[in-house]
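Omission of a single protein chain aside, the complex is shown with its protein chains in their original locations.
And then subunit A:
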Amino acid sequence: MVAVAVGLGALALTLAWPIPLVLSRAAWPAHSPAVALALWQAIAVAGGLSMIGCLLVFGASPAGSLLGAWHALVPALFTGPIPPQFGVVHLAALTLAAGLAVHLALNLALTAVRAERERRRQHQLVSLLGDPMPGQPHTRVLAHPAPLAYCVPGIRTATVLTDGLIDALSPDELAAVIAHERAHLDQLHHLVLLAFRAWHSALPWFPIANRAERSVILLAEMLADDRARRAAGDEALRGALLVVGGGGPGGYGDDTVIADADMLTARLDRLDVVPAASSSPAVPRALVLGASALLLIVPLAAYTAVLADHPAG
């Protein structure tokens, strides 16, 4: 069992540092953002499972199996002495595993509740302050000079545009913005972003969490950009990005908020490098999806292997 724990620990370390670093610097995700997004999710889930699994399996190792440890320790929690084969390190590992699992789950729940509360408030404000846009369902226009577009995801959805945006953009550019926001809503990007946001806030000291969150945000933007390019063309999207990213003629007024330059340039550069309908992805899709599936299967197989008492072990 200790060997399984060591294996899971090695997998957790690989997924926590070298692999995300390489992936966040790779060029191919810009060509196949959907596949890269799937891989990031597999890395995050597999990383969490193997990290918790490593502690759990090591902590349970004196009993020979996870269920064996459960039967040995749970009655002892209430009634009496902890079986002597469990040392302090084993109990510490088990406590840490449970703590980590609860911490990650609570953070996800808290982030989801906060986001939902904010969305409800947004819907209230937007439906009172915004005018419906003729011919565009679920789209509201706010009377404000700053060129801004955003969407409110969830069960009820809204795409919000400002007067300033509509004045500053050509009809094609506006169509690109609306197609971009619709893609976020249709493809449920908020759920993926929420999970990575929660992971980042649960492990703020973990440098990779920040890198992972930024990569995932950028990939979601690229996916939405692809929809905008198909709907309105490359030039329309480029024009819209430049106007909104630069604050446009109206500017953001008193709000000293500046566009995220790295992300904006990555999206603009991609327009030149990646063709709109890239039919041949830079890496074989099946290979990456297979690797993602394998990443999830390995920790789950390890859990199953040590779940119950093995006749040989």
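Keep this in mind: a residue touches a chain if its C-beta (ideal position, glycine included) is under 8 Å from a C-beta of that chain, and two chains touch if they have at least 3 such contacts; residues count from 1.
Keep in mind that, in the parts below, contacts and distances are computed from a predicted model.
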Candidate names "BlaI/MecI/CopY family transcriptional regulator", "Ion-translocating oxidoreductase complex, subunit E", "ATP synthase subunit a" or "nitrile hydratase"; UniProt protein name, chain not shown: "BlaI/MecI/CopY family transcriptional regulator"
Contacting the left-out chain in the complete assembly, out of A:4, A:52, A:66 or A:152: A:152
Chain not shown: contacting residue from A:31, A:90 or A:180: A:180
Among A:30, A:194, A:209 or A:232, residue touching the chain not depicted: A:194
Residue in contact with the excluded chain [from A:22, A:128 or A:155]: A:128
Residue, one of A:115, A:133 or A:166, that touches the chain absent here: A:115
Contact set of subunit A toward the excluded chain (per top definition): 111, 114-116, 118-119, 122, 124-129, 142-144, 146, 148-153, 162, 177, 180-181, 184, 189-190, 193-194, 197-198, 217, 220-221, 240-242, 244-246, 252, 255-261, 263-265, 268
